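For this depiction, one protein chain was excluded, whereas all remaining protein chains were kept in their positions.
Chain lettering (A, B and C) follows the sequence in which the chains are written, and residue indices restart at 1 in each chain.
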Amino acid sequence: MTQSNRLDGGQIDRNTSLSFRFDGRSYTAHPGDTLASALLANDVRLIGRSFKYHRPRGLLTVGSEEPNGIVELRTGARKEPNTRATTIEMFDGLEAHSQNRWPSLKFDALAVNDLFSNFLSAGFYYKTFMWPAAFWEKLYEPMIRRAAGLGSLSMEADPDEYDKGFRHCDLLIIGAGPAGLMAALTAGRAGADVILADEDFTLGGRLNSETMALDDQNASDWAAQAVAELSSLPNVRLMPRTTVIGAFDHGIYGAVERTGDHLATLPEGKPRQILWRIYTQKALLCAGATERPIAFENNDRPGIMMASALRTYANRFAVTASQRVAIFTNNDDGHRTAADLHAKGVKIAAVVDVREDAPTNYDYEVLQGAQVVNTKGRHGLSFVEVAMPDGSTRTLDCGALGVSGGWNPNVHLTCHQRGRPVWDEALAAFVPGADLPVGLSVAGAANGVMSTHGALHSGAEGAVKALDLTSTPPDLPEAEDAPVTQKPFWYVQGCKRAWVDQQNDVTVKDVKLSYQEGFRSVEHLKRYTTLGMATDQGKTSNITGLAIMAEVAGKSIPEVGTTIFRPPYTPVPIATFAGRMKGQEFHPTRLTPSHYWAKERGAVFVEVGNWLRAQWFPLPGETHWRQSVDREVRQTRASVGVCDCTTLGKIDVQGTDAAEFLNRVYANAFAKLAVGKTRYGLMLREDGMVMDDGTAARMAEDHFVVTTTTANAVSVYRHMEFVRQCLFPDMDVQLISTTEAWAQYAVAGPNSRKLLQKIVDPEFDLSNEAFPFMACGNVTVCGGLRARLFRISFSGELAYEIAVPSRYGDALMRRLMTEGEEFDVIPYGTEALGVMRVEKGHAAGNELNGTTTALNLGLGKMVSKKKDSIGSVLSEREALVEPDVLRLVGIKPLQPEEKITAGGHLMNTDGPVDAAHDQGYVTSAVYSPILNSNIGLGLVKNGAERLGEKMRLVSPLTDLTVDVELVSAHFVDPEGERLRA
Amino acid sequence: MHDLVAITALGGPEPRVDTIGGVTCTEVPHIALASVAARMGKESKSTKTLAKLIDAPTPEIGRWTGATVSAFWAGSDQWMVEAPFDTHEDLAAQVEAAMGDAASVTEQTDGWVRFDLNGDNIPAVLELLCQLDLRKVSEGSAARCSIHHIGCFVLCRTAENYSIYGPRSSAGSLHHAIVTAMRSAL
Amino acid sequence: MIINHPLLGPRDASEFTYLGDATLINRPDWQAENASEAFYEYGYVRDNPAGEHQELWYHEAGDRSWLVVTRNTLTHEISKVELARDVARARGRSK
Partner (left out) sequence: MRYSGFRVIKEALTGHKGWKPVWREPEPKAHYDIVVIGGGGHGLATAHYLSKVYGQRNVAVVEKGWIGGGNVGRNTTIVRSNYLLDGNEPFYEFSMKLWEGLEQDLNYNAMMSQRGILNLFHTDGQRDAAIRRGNAMILNGADAELLDAEQVRKEHPYLNFDDARFPIKGGLAQRRAGTARHDAVAWGFARSADMHGVDIIQNCEVTGLRIENGKCLGVETTKGFIGANKVGCAVAGSSGRVMGMAGMRLPIESHVLQAFVSEGLKPVLPCVITFGAGHFYVSQSDKGGLVFGGDIDGYNTYAQRGNLPVVEDVCEGGVALMPMIGRARLLRMWGGVMDMSMDGSPIIDRTPVEGLYFNGGWCYGGFKATPASGHCFAHLLAKDEPHPVATAYRLDRFQKGRMIDEKGVGNQPNLH
């Protein structure tokens, strides 16, 4: 079929032909077309089916407000459901399919719903489907769900990339119609930083849709010339294909630029869309207005469209929906469409004007005071029935009907910060209210200024006011300045089914029923009938629904109120908001200096926050992780092992008040810690719960190096800054994180000293006397590299932690391995670390779960009452010190081989197993290759007094019951002889 | 002299270099860093001493100054001193000696990875990465900002030359973000 | 939102971490008679005004300073931004 509905002229490139497919059928189009205009050109009127009754639907509009003409665009993983044909820029090879129909668009089985529409009235589902109760889940709901939705997802990962960026300007102009262009010229020539954004791919707005003249130029030529000048100004940035989706606090606007949607395929590395956060001093909304329909019997047939849309299709896209067109209007603008189509040789069946005094000085028939009362045509309009003022009826043969019910200013963004539009009687429409987002003003049709001259003028004025320009604004071109003449008219009385919200199938009757049942506030109306909840967000239906509600309520429209609009202005792909933060890049990945070495060793890694840490280091022949972990534990306790602990937070605390500062931050005392010594520190939140634990090493009188757990590094630093700046502002303390600067390794096991003696330069004496347990100091290694040495132990063995500048971490680790060969040194990972700390009874993440106090963890004595420290006071509240509070204990199964589970609950051996008799829970559980037994740590009511007691560990979730005994948490070397050796 | 061999933040023996459409992104490991934080009540003394040390006025808020040894503003009464690694590996010690009891000095050399961007149209890359108002960024600017959730410093050396400092452990993610933005924007 | 940092000028709120009511600066005296009552009020009870609210923000991705921001909780309008350290001193806090 060859574009039988093409007209002359228009802004399309006839020299190039593009081919596209719709529902498997091939058609041709031209650059400058949208899918919508191309379908019309090829005389395709039936494009989709409605949501509820599956009524045949065609295009209603020419813009992003389109409720009916929505399709599935592209195929495979790039399939895009619910895409408006009116906003799809044509490209060669474009492929689209109709949706929400089966088996085919023409013959849709669920169209049967339409026959039963009486039973499916608004809210019917709230009143039924209740008996028998089980049927809702099993029958009714699945039925409803299958019918729900319009388009479908591909279920494949979206292969495209998306970017997010930031731009700044003095003035953001939203919409590049006459008002926006004039505002941009005014501000641009004055030298302001301007961003002009428009959702269309051609700037100019309605100027591209009209035949009128500006000065002696054709409107679209004037627009093109203005755009040319603007693009030549360095301080003006034009952003076509960019929808400003929302007005957020403090002048930040969200905008979506469609950089790739008009391309058949994206160039390598280029994004499909970009989410811009635009930071503005001022913004000017020039978003124009949207023509609204009139509701009448069967007003939803393919071919029944907005009059202004017909005009745009004809003037800009050189397309007519049919060779024979009628118009139904309540205002003069409808006649403008008739005139333009007539001039292009389209037959005008008649203009049906509800006004008795409608102008008739045209060379086509005008039916004054008449109304369209019905339409016919199964898959497309064939004729309309008109009620004449004298009561007679006329039928008009036509393939398209242009409807014009007046214009609604696009006030959406003015509502995004809960500003409410106000009713304008003259326009019979809502215009922006006084309560606008700070910095935003409105010009042109969006502000109710409907003539071209008015738009140009208010655009220029808007720019001058927004920027307090002193320069004289440019002269305005001569343009039409016709007043708005209309008779408010919302729907034709007495019709059985007249559509208000065409996508969601909400009729005039539904609105009336909603009132009848008491759903009378606008919000109730919306929610009860789903009016305006479809993908077009009610751009063509909300006001009509409101007007009907006002009529039945006997109130004025403003009395009934308006629903405020929320972002986004038009729907935005979820991926656009995500940008690059997906897949592996969802969060930054933090690697330790010896990561690449560990990888060579075949380490298995685990995510710890954003870090990747070696979990264990499997050797050839080890088939189960337990083998590797058991070996690492045995080998470390038997000789020596090395563990990368770079991820621990490290904070440099300096200043003459450093010691006193730590005294406040930690629950235990630090003032008297000697230089060259390290101390375990327990940090509480102000509410008395344990926040974190770590060590503080006193490198000098006024210099501490503090370590935190990996998980809490950031929050502890933030907390310390809070204490420093907000609580004790005059303390002489300086903080800085050094986590990244040092690669730190734990060297643990009876041979750790021997190994380190081969690494640390000989002038440093590591003997137990010279460098005892908890000693710390600056040393040099491998012939003079500066390093820090701490004699601290998490494993319970004789152990050290040694730190070197990060760039040398990899080399040091390799050196430790070679020098350690004589001791069969092994690297161990976080699993072995975890096993050894449980064997030693050290509390860690699972115990420091934010609900445990020092008392719970058996560290109550550490909370010094002789000084002021964060959390000390509230840790003494009555319920936190009751005799039967949870206490940390060791847990051993009576049968060593029996597995115990972290997260299992503890019950008395006799007595019921239920929440009411819960005695506590297991926090950590491991297999100890040293004790050849499963062991665990747990929190048990008054546990400290119950050592030796037998209990039942139950985990119904994992179907487990084990008899266990409560024991001391210190399974290995309770006296701590090893770590002091 | 010790015999341990350093690797770069991206894990290689040599710095990584990527060139995409007129802009080159270079990993710069040969830099020593030390932070300087004035002691309570010794703010002005710190400022003066630091100025001597870098032989230039101590940088104001959001600026960097100096030549071979330079410094940039890192927080109230806090600065980061930069110097060539080969000649100043012990920068922290040198700065500490110079500052005496006026300030707390901490070695930061390996806390950071640095990427230098050279070429024209760098703002087109940066506007995809950070929230900075690039209209206000000029030669001498040093701003803290967040790039793909990574806390960074962005220094403008000249219109065609920027330095980006990010936490060393995130070097890979930061590099990926920069190069991806270069592919997208250039 | 945009917070006009007293040192750095306008910065996006996403660079900051929010803590809560700036009364958290007024930490009670641990030795006072009614210390436990005072700490309970300090830790748990809030004015939660619908209107002007003084609140603590931390410039996490910035210069690490704590700020006291005066912001209207109905309109989000920010009328004042101060360094928390100055506010703390003004409220008589020292060491």
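One rule holds in what follows: a contact is a pair of C-beta atoms (placed from the backbone, for glycine too) under 8 Å apart; a residue touches a chain by one contact, two chains touch by 3 or more.
Owing to the predicted nature of the structure, the values given are computational and were not obtained by experimental measurement.
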Under the definition given at the start, what are the shown partners of the omitted chain?
A, C
From the list A:G845, A:G860 or A:G976, pick the residue that touches the absent chain.
A:G845
Hidden-chain contact residue, picked from the options A:A228, A:A434, A:A671 or A:A915:
A:A915
Residue among A:G10, A:P293, A:G655 or A:G904 touching the omitted chain:
A:G904
Which of these touches the unseen chain: A:T61, A:N374 or A:Q537?
A:Q537
May I ask which residue of A:G579, A:G681 or A:G749 touches the chain that does not appear here?
A:G579
Please identify, in ascending order, the residues of chain A that touch the omitted chain?
51, 78-82, 118-119, 121, 124-131, 133, 136-137, 141, 144-146, 148-158, 160, 164, 246, 248-249, 252, 254, 275, 277, 416-418, 509, 513, 516-519, 521, 523-524, 527-528, 530, 533-535, 537, 566-568, 571-579, 581-587, 589, 606-608, 685-689, 845-846, 849-851, 874, 877-880, 901-905, 913-915, 918, 921, 923-924, 954-958
Listed in rising order, the chain C residues that touch the chain left out are 1, 12-14, 18-21, 37, 40, 43-50, 53, 55, 71, 73-76
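In the analysis below, only the chains that are shown with their structure count from here on.
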So which has more C-beta pairs touching, A-C or A-B?
A-B
Mean-CA-position distance for chain B and chain A (Å):
32
Approximate Å spacing (C-alpha centroids) for the pair chain A, chain C:
28
Where chain C touches two or more other chains at once, by residue number:
10, 12, 60, 64-65, 83
Mind pulling the chain A residues that touch 2 or more other chains?
279, 657, 730-731
Of chain B, residues touching chain C in the complex:
61-62, 74-76, 78, 131, 133, 143-146, 151
Applying the document's contact rule, which stretches of chain A touch chain C when the two form their complex?
248-252, 279, 438, 657, 660, 686-687, 714, 718, 721-722, 725-731, 868, 872-874, 876-877
Residues of chain C that touch chain B when the two form their complex
7-8, 10-12, 14-15, 60-65, 83
